[in-house]
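Note that one protein chain of the assembly has been removed; the remaining protein chains are unaltered in position.
Up next, chain A:
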Amino acid sequence: MKLILSSSNIMISGETIIRHPTEKSNVELINSLRTNFQAAQHAADPSSDRPPYTTWTKQGDNALYIPATDFAHGLSEERSQYDITVKLFYLPGIPASRRCAHTREAIDLVLKELHVDSIDLLIVSFPGILFDADDDSDEEVSSDNGSEEPDDFDSMIQTWRTLEGLQEQGMISQLGVAEFGSERLARFLPHTKVKPSVDQINLKDCCVVPKSLILYAKQEHIQLLTHNDCMDILPVGTTRDLLGPGEKGAGILASSPDAPDGIQGDIEPQWVVKYTAVVKDRGVVENKGYFALADVGSCVKRS
């Protein structure tokens, strides 16, 4: 079964997104999901600490929406007033072959949530790429458990074909990548029909951007943007904590795959998508939120 987690508009519950320097950088995602779950629980039954999840989630098409959402509110002004940026995180350990479907799935949710039929910029974040500002050689690292292959270059190209297709259909105006160093960009570009117009990099210590990247990006008309998202945005353990029976959990999943205290089975986060709608000529962030999708069941793991 699919679990579709949503944060709703996190701008109106602002405190969840203020990160204290000591906290991990996926705190915005985790806190905003948790806050939205709690709000839905409270709305379903103000008198109970934890109403049964069936009262505040919604089931349909082999998917469980956590919390239930009716996609009732779109943006308040007409589409042309906004810049809509979507960042899609493909998660580590998930076969690249699923990305085509995942991309559609994620973008459809965002379009539905914002009541729009296109987005301005889609940035994709491939797992396992770490931009290193110090030596300008982006390296590939394996994720937490070290069990899978580094994302290989061919699969990125494969994924990019999907994105180019969506761009062609007019669903996306511009495409972008994240954490690409100049070498990777140089390898990547010749294989693209639609060039990325954005490369988003994480500047931990601001202002140490390799000269070669700046020059190359300028030459290729690629805008270098900043972000502060973390690499492994939604690890398995975190997901189980978030949805499990524990004190801070939502009371949906069992505490372990075969425990009797909730939905049983392995949990496997598939992707996370972040969307922001900014009123163009006023710089006001009107809507920002996340969707995350996880599979739960007995055979979600890759053999």
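Please note the rule applied: contacts are C-beta pairs under 8 Å (C-beta built on N, C-alpha and C of every residue); 3 or more make two chains touch, one makes a residue touch a chain; residues count from 1.
Throughout what follows, contacts and distances are computed from a predicted model.
A chain of this complex does not appear here, and its UniProt-recorded name among "Rab proteins geranylgeranyltransferase", "Glutamate--cysteine ligase", "Ribosomal RNA-processing protein 43" or "U6 snRNA-associated Sm-like protein LSm4" is "Glutamate--cysteine ligase". Screening A:A63, A:L189 or A:V279 for touch with the missing chain picks out A:V279. Of the options A:Q59, A:S76, A:S97 or A:S212, the residue whose C-beta touches the omitted chain is A:S76. Of the options A:A43, A:L130, A:L215 or A:A259, the residue whose C-beta touches the omitted chain is A:A43. Contact between chain A and the unshown chain involves residues 8-9, 11-15, 17-20, 35-36, 39-40, 43, 69, 72-73, 75-77, 81, 83, 85, 121, 198, 201, 203, 206-207, 209, 214, 223-228, 276, 278-279, 281-288.
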